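Structure first, commentary second.
The complex appears here without one of its protein chains, the remainder shown in place.
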Amino acid sequence: MKLRIGVYICSCGTNISENLDIDELARVSSSLDTVTYVKVHNLLCSEEGKNYLAEDILKEKPDRAVIAACTPKEHEKTFRNVLQKAGLNPYLFQMVNIREQIAWVTSDKTAATDKAKSAIRMAVRRVALHEPLEKKEIDCNTDALVIGAGPAGMEAALLLAKAGRKVSLVEKNAFIGGRVARYEEVFPKMECASCMLEPIMDEILHDENIELLSCSEVQEVLGFVGNFVVQIKKNAGFVDKDKCLGCGACYDVCPVKIKNEFDYNLSERHAIYVPYVGALPNVPVIDKKNCLRFKGENCTLCKESCMFDAINYDDKDELLERNVGGIIAATGFELFDPSVLPQYGYGRIPEVYTSLEFERLLSQTGPTGGKLLMKNSKEPESVAIIHCVGSRDKNFKEYCSSVCCMYALKFARLIEKHSPSVKVYDIYADWCVPGKDNQAFLNSVREWENIKFLHTSLPMNAEIQQKGDAITVSCTDINGKKNELSCGMVVLCPAMLPSKDNMRLSELLQITKDQDGFFAEGHTKLAPVSTNIDGIYIAGCSQGPKDIQNSVAQGAAAAGQVLASLVPGRKLELDVMTAEIDGKACAECMICLNLCPYKAIVLDREKKVAVVNTVLCKGCGTCVAACPSESANSRHFTTQQIFAEIEEALK
Amino acid sequence: MAKPKVAFYWCASCGGCEEAVVDLAENILKVVAAVEIVLWPVAMDFKIKDVEALQDGEIAVSFINGGIRTSEQEHVAKLLRKKSGLVVAFGACAHLGGVPGLANFYNRDKIFEYVYHKSPSVVNPEKITPKESTMVEQGELTLPKFYDTVYPLDKVIDVDYYLPGCAPPPDLIMTAVEAILAGNLPAKGTVLAPDKSLCDTCQRKITKPEKSVIKELKRVHEVLLDPERCFLDQGIICLGPATRDGCGERCINANMPCRGCFGPTSRVEDQGAKFLSALASIMDANDEAAIIKLTDSIVDPAGMFYFYSLPASMLGRRIDPDIE
Partner (left out) sequence: MCNWCSYAGADAAGSARKTYPPNISVIRVMCTGRIDPQFVLKAFQSGADGVLILGCHPGDCHYKEGNYKALRRFHLLRRMLGQLGIDEGRFRLDWVSASEADKFVATVHDMVKTVKALGPLHKITAPSSLGTKGKGSGAFQEMGNG
């Protein structure tokens, strides 16, 4: 039975009709033996036009429709809706651009008309090969997994929980709070960091909808948006959190003393410990590697000291499984290791510290109780702070690490507050102090009489030597003059790097990283927290260097994405024009597998074929073009449809 | 009941397809017992006029191998078509044009010039070139016209079935012959081999990584070929993914990569183009310089990707303004 193809030509007011001969176009098109009828309308996109179209479709009942009008980018959707309401599958329709790409750009009217005739013929031939496509929907889980309990992760978790979603918050450490748990005060308002975090961490621990899995790491992620299955390994802590009151009796009696990594080895802890006083959750863990009992000895000192019987040596690692709809990766940062740059003396000269180490020295919960003391317990006479160590340096990291200028000023302000006689030398290349309050902070620190600023050029060129009891710092300033100063302590501001976990996680989650290892955002401006994988979002320093304020903002943004895309009661609508692989034809050559940026093609090892996951497929067609046996085809952009257009174009 | 009449004919071919029939070994006795051969120039003494004398359609099936590149081949192919119920394009040359099809990079004049004048081993000081007719004492002697282009059989006559391969493997031939004799045949125009690519049954498939990328390409004489690993994974061009299955991977089992003699699957119009697409897609290069470095390392893309299929490809031959 012959297909009934109806052609509608819109003259777009005079936009189209003044540049090509509509009557001639209609005449020639209706003489095509595959065309059943041709109708001309003045303005199809108007209310009247749309009504006309709908009524005409209902009357004529064509099998296919071709509309020659403006660009499909303008009204393809409009007309698809009209056709659907009029009972014609919206994909049994082809739009022809005779305005932007013909009428408006062709100087000769006859030439324009000829081009339009060809374009309509192409569409008529193509549309005969269209299939009716139906929109699909799937159920989705609206709960979430948040990886990382720093400021970004906690913000995301709290927002999601508030909206009623169940959140599994996975944190590899025994404590929450991220890096901020190590700070004494935060810029620019010099707020007490622990006071700032306390209410947030409290909510995290007590919210019904948040399941905190500390000492845990994500092992495997299967599935896709709305339907993830996540496997999490929860490492045994050996202390029952429901029984423990956090009294601290157990760590006081532990005979083992080892370096405390929370304090960057500047202090010591026991084998059963909390990383710092005030750590939350306030439940110690046993460090299996260093605990005497786990090394074979029969020590039970901690268990004996516990009045609440909270210690359980038989605790085992657990493998947990969670079903979630969305995942947020907020895994934070670590610092560039300055020992790679021997001129800074880090690791060689005892009083050269990184900024995170220095934070611990200034912290009340740190190795010196917040007093500015050198390793010999004396106060230094002066402290030099050096910016841009490894940052803004083409040999290491080209980017600016965003927060160092501000925390260098914070250090100066803290020293001014607690050790006002100590002199500070601030060696900087530029000031990076954007935002509402930061410039004012810089201005006020500048007024302190004990701080001297040394302006150098990039890359940072300071050289640090131990000279007797003191340290000499020499560097060339911006005017080319060599400067040398003597001080007791040096604080380096190393570049901010993504957490080492990003490597492993990017593979697990299949999200892309940039050349520096930070998770890659979907679009620099318009999609800062999305990734190439639907349903997986990123936030905080795992995406790039930023301060707490921006990390929290991104945490909220990521939560917003999850809340918006996964709505209870609403199904996930899938893309219609996806690729499909003919299971009878596919030979499992696997050439397509790695080509998909959305990881939408998977191997069915049992059936020995590749399968397109239509939930993730965005319909780009790259796999279809690559398939050497033409087993993959693209709904609505099939090879035969395009061949038909090409052949017709050249007749 | 009379035995069905069968004809074998060869056009522009190497003779390997006749050997393939002989390779049926003891099975050939079954064939010979079941049919009456009315034409087989390599083995029997029937003449063209014997075929001309038959009724139209009297031959049950003609197996024609070789591509069409002379007027004589065209003539006999058309004759056999007229006299046969079924015509089977036998072997890669009849199916796709085959290796002789690589002559489609040239034309008659260029070929003759090389073969009769320029080839290092030719001594032809008078620059004699073959002609289609010459007068001798007894009259005119003629030779068939040598075309500029090699054509697959189906560009000349209507073909019912194709037996692919260079040469078709004995088991494929037996299956086809048995099916024909039993009248148990698929739709007209079918290639009588599985419609999936070679990777489906290749034993090296399990060594293929899921993330296949090409970082470097090498030629078979440049490296020691690992007898167990997927060739593409070793950086060796293997047309397996773009080639129809059914040959039993005889080349691959002999540690040589597939050259594509079975042609593409039914859904593909141009085997060389599809293979090119697959190979280029998995190249591990995104900037132009790196891409060009990789593509330049392929010495002869057209010759390699169209090794058997140039005449059957979409362009059919090199575009040549010197040809009518």
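Letters A and B mark the chains as written, and numbering starts fresh at 1 in each.
In the analysis below, a contact is a pair of C-beta atoms (placed from the backbone, for glycine too) under 8 Å apart; a residue touches a chain by one contact, two chains touch by 3 or more.
These numbers come from a predicted model, not from an experiment.
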Contact with the hidden chain (one of A:36, A:118 or A:267): A:118
Chain not shown, touching residues in chain B: 68, 71, 74, 78, 105, 147, 149, 151, 154-158, 268-270, 272-274, 276-277, 279-281, 283, 285-288, 291-292, 295-296, 298, 300-303, 305, 313-321, 323-324
Missing-chain contacts mapped onto chain A: 71-73, 97, 99-102, 104-108, 111-112, 114-115, 118-119, 122, 532, 577, 595, 597-598, 618-622, 624-626, 634, 637, 639, 642-643, 645-647, 649-651
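The working rule: only the chains that are shown with their structure count from here on.
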Whole-Å gap separating chain A and chain B, where each centre is the average of the chain's CA atoms: 53
Residue ranges of chain B in contact with chain A within the complex: 195-200, 205, 208, 210-213, 240-242, 245, 264-265, 267-269, 274-275, 277-278, 281-282
Partner chain B, residues of chain A touching it in the complex: 585-591, 593-595, 603, 608, 622, 625-631, 639, 643
